[in-house]
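Before anything else, here's the structure in question.
In this view, the complex is presented without one of its protein chains, the others remaining in place.
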Amino acid sequence: MAGNSFGDLFRITTYGESHGKAIGVIIDGCPSQIDIDEAFIQSELDKRKPGQSKITTQRKESDIAHILSGVFEGQSTGTPIAIQIPNEDQRSKDYSHIKDKFRPSHADYTYQVKYGIRDYRGGGRSSARETAARVAAGAIAKLFLQKHGISIFAHVSGVGKLEAPNLDLSDMNDLVRVRESNIVRCADPATAEEMIEFIDQVRKNGDTVGGRISTVITGVPVGLGEPVFDKLHADLGKAMMSINAVHGFEYGSGFAGSEMLGSEHNDIFVAEEGKPTQTITNFSGGIQGGISNGMDITFRTAFKPVATIMRDQATIDESGSETTISGKGRHDPCVVPRAVIIVEAMAALVIADHLLKYQSNAR
Amino acid sequence: MAGNSFGDLFRITTYGESHGKAIGVIIDGCPSQIDIDEAFIQSELDKRKPGQSKITTQRKESDIAHILSGVFEGQSTGTPIAIQIPNEDQRSKDYSHIKDKFRPSHADYTYQVKYGIRDYRGGGRSSARETAARVAAGAIAKLFLQKHGISIFAHVSGVGKLEAPNLDLSDMNDLVRVRESNIVRCADPATAEEMIEFIDQVRKNGDTVGGRISTVITGVPVGLGEPVFDKLHADLGKAMMSINAVHGFEYGSGFAGSEMLGSEHNDIFVAEEGKPTQTITNFSGGIQGGISNGMDITFRTAFKPVATIMRDQATIDESGSETTISGKGRHDPCVVPRAVIIVEAMAALVIADHLLKYQSNAR
Amino acid sequence: MAGNSFGDLFRITTYGESHGKAIGVIIDGCPSQIDIDEAFIQSELDKRKPGQSKITTQRKESDIAHILSGVFEGQSTGTPIAIQIPNEDQRSKDYSHIKDKFRPSHADYTYQVKYGIRDYRGGGRSSARETAARVAAGAIAKLFLQKHGISIFAHVSGVGKLEAPNLDLSDMNDLVRVRESNIVRCADPATAEEMIEFIDQVRKNGDTVGGRISTVITGVPVGLGEPVFDKLHADLGKAMMSINAVHGFEYGSGFAGSEMLGSEHNDIFVAEEGKPTQTITNFSGGIQGGISNGMDITFRTAFKPVATIMRDQATIDESGSETTISGKGRHDPCVVPRAVIIVEAMAALVIADHLLKYQSNAR
Partner (left out) sequence: MAGNSFGDLFRITTYGESHGKAIGVIIDGCPSQIDIDEAFIQSELDKRKPGQSKITTQRKESDIAHILSGVFEGQSTGTPIAIQIPNEDQRSKDYSHIKDKFRPSHADYTYQVKYGIRDYRGGGRSSARETAARVAAGAIAKLFLQKHGISIFAHVSGVGKLEAPNLDLSDMNDLVRVRESNIVRCADPATAEEMIEFIDQVRKNGDTVGGRISTVITGVPVGLGEPVFDKLHADLGKAMMSINAVHGFEYGSGFAGSEMLGSEHNDIFVAEEGKPTQTITNFSGGIQGGISNGMDITFRTAFKPVATIMRDQATIDESGSETTISGKGRHDPCVVPRAVIIVEAMAALVIADHLLKYQSNAR
């Protein structure tokens, strides 16, 4: 069944394989009269594109976004916005060695059995290259949210067993600046340095490592989220789990919160005249009963280590016989530095969709 | 916007408030000619119902399921199955003390702001009472899955900082037997004893505590899951996050996997003639690229502590003034023993929905 | 696949068989703080219920609507509104003669082949009894639309070859009064008399006859409709075609318009200061490019003759053998008098859904 769309009112549909002609996305439901800043879209794609540094894949893609429809004289028109990103560096010959073999912990085997056919080149549709389309769509969503004073910030908070301390969230612009000043995209400079050194060591060993991304969303009004199934955090959870390599999601207090007592965990309300209602703590992660409560929305996402390692591994081929697969191709030793912008994009899409739902609730 | 439906092809819609006349569910898309075993549905509801033991709420509800449609001569007919569960023990007077006050870490405040009106009695729609409807629907899904050899098993693997050891999954029937032999529903008897003692202590302190539930699904064929957004684990994640009090979800290696190296984490394929393809380890949790790979599907869900504690707490009222709320009513000191069956129900609904999608893929 | 829901934002799901315990509906997405007038809901159901006159079926059902959820202190709360209508007069013995036979032009054969099982009593799920649930939901939609100044009026404009003249739409209240003053629900008294006489004759012959219903919707603002697929008239068309026995739908100029020249058919705009933009003619039926233009929305729906006739007919049984089926049971000689309120209900549901979509478009 069709599974390549996300969102209900602000809805995207992506297409494209790693080594096909192009990848792309249709954004349907974007409100009209949003200023579409193409330079911003490109700057977002640049944060995800390969070849940025020594700790990302050396594949070269310029990832240029072409807007084909839905924008007129610089503004969205309310009609579908189609964005296309041509594939350039396709080197299909790199992949002949996996034509008939299933790479461990990749999607080769499951795609082959499910569909009876697969575009094996670079993982085909299962490649994380598809996420460039999500980033382009997420950029449009961010432009819409910006009009409503909503911002999203994600950074690499963990790599392997390394973990960044909690951030002071009072100056978001500065956090972005610090994050973008280092190649691992961690907003704590000291931890960033350790992470980079560690990833570089892992890379030299022909290995890969997992990591974690923490996100905060500010400026969300009270009322986003549609109980009892389309709770705001449930849709954020699905969005995050749909990103390649993600194995875990938690919001607010998360797994740690499940070890706490109610008397510790409850967020006590305070209200000052003329100010919005706040809670002293925010173990709820800005969401109560599935509906935003006006506090910062916080969540964390766990990424497994990249499956492609530069080592020989035992595996099987299409006939079911044992064989060996060698580590070739150009891959990331750690996916989280480039995934930061994907997490932000998916979060933006969820919030944009729920903002439209919230608007539809007008009585 | 409408958010009370879950699933696409095997689709449920629930209704009902904690202290209204009834709660219920419509199951639309259940295949025809499934034997509908009403005793089984009731036995599932009995596992969720309140008043089971000293560590659950003392509210009394017999939670009797009435099937109103969609079943003829003991079999599903392919038309919507409506199940209704009357509310009996409504004691609305218990809730007058929260009519104008917002309970901390409950949904009172967000519902009030979002909708401008709320049924404050027992939390209204935000009450976990709604999950009885999910359990009834999940029972139907299990009857369908049973025909296809698919089983779901969940148990309480953690309460507070207590954690059960990993289980031997070779004898699922025995695990169910052990789990049901203790009131906390942990399949490890020694840990169960500790958990019960701990929860009872927490209860006596007028406090509550969070916990964790681990789930395994067996017998799923290769091919369930619809990339790139409706990945099997993304839909499982959304299903779990939609359950009251859930703050975290992870599958396979989960958050721990994000600390590992690729060389440790990759699941190596093995194939023996005449047997299905297997992997030696299962860090992938039975899912690769969003599609089931034939191995056991494993995931874990984190529940925050119940927000209602038997203590006075500072809070605000509808006018924004500071006030105190006292702990009254009948509530669970720990939600996970009763949530085990809710987790199983939501998992069954996801798998049933994806099984129908899988069938639709026939070429 | 699940096909028992209608609408996206204002969404209904119906359940129930002709001779089961109850039929009903869940309305999900109804905005909060709508005054829910139960007497109005009941008055709507009374217009559809059987046994109203000599030209409708003699089956007796009081069709009492029970609201189970979603309403608190007389107002909608934004949570699902469940309405249940018990079945009373079930006389299942009437239907034993069709247990193994397929009635001509009924759904017996197709349900049996599709599902492998069917509740043959009174047509089971395929019975028009299901439309009572639609009428109840439509009443809720009307209460919502009323707040926005939107009204819907339908009447019987044709029976067999009899056709009412075009109505003067300037006094809608009077049209309702005239329509309700005769048992065929035609707003032209002279034609109504002819229709009643004709239907009564048809009934005495043990036969049935088809008819047509014309509808006008007033007060719709400019902007409802979501091109290019969810055009307002496309959703109205689907809504009408989903009603039992409907074989045709046209809006504005309809089939007759396809015989016209462009120079005759174009609706010329006129604008007076301080007044909304109007067109001189309204061949567009109030919709241009799939979007409402502020003029009256007009459409017409064609109903085939009821398939159950009081005569012997040749047919086949489940084994494929030839047999004869006799005309028994209690059925309508002409369906349109009772269908007027069903048409209005489905129209109200479409407009309510599109009004919420329109609100979500806010920039």
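The first chain written gets the first letter, and so on, giving A, B and C; residue counts start at 1 in each chain.
Going forward, a residue touches a chain if its C-beta (ideal position, glycine included) is under 8 Å from a C-beta of that chain, and two chains touch if they have at least 3 such contacts.
The model shown is predicted, which means the values in this text are computed figures rather than measured ones.
One of C:Q33, C:S181 or C:T277 touches the chain omitted from the figure, and that residue is C:T277. Interface note for the absent chain: among B:Q52, B:S263, B:Q278 or B:N361, the touching residue is B:N361.
For chain B, the residues in touch with the chain missing from this view are 8-9, 31-34, 78-79, 147, 227, 356-357, 359-363.
Seen across the whole complex, the unshown chain contacts chain A at 1-5, 7-11, 13-17, 20-24, 26, 28-29, 32-33, 66, 68-70, 72-73, 75, 77-82, 84, 114-119, 124-125, 356, 360.
Residue positions on chain C in contact with the hidden chain: 1-6, 8-9, 14, 102, 104-107, 109-111, 113-114, 116, 125-126, 130, 158, 160-161, 202, 207-212, 222-223, 225-231, 233-238, 240-242, 247-255, 257-271, 273, 277, 279, 283-285, 287-293, 302-309, 311, 313-316, 320-322, 357, 360-361, 363, in rising order.
Basically, only the chains that are shown with their structure count from here on.
Between chain A and chain C, the centres computed from C-alpha atoms are 46 Å apart.
Centre-to-centre spacing of chain B and chain C amounts to 39 Å, using the average Cα coordinate of each chain.
Contact of a single residue of chain B with at least two other chains is seen at positions 1-5, 8-9, 14, 114, 116, 125, 360.
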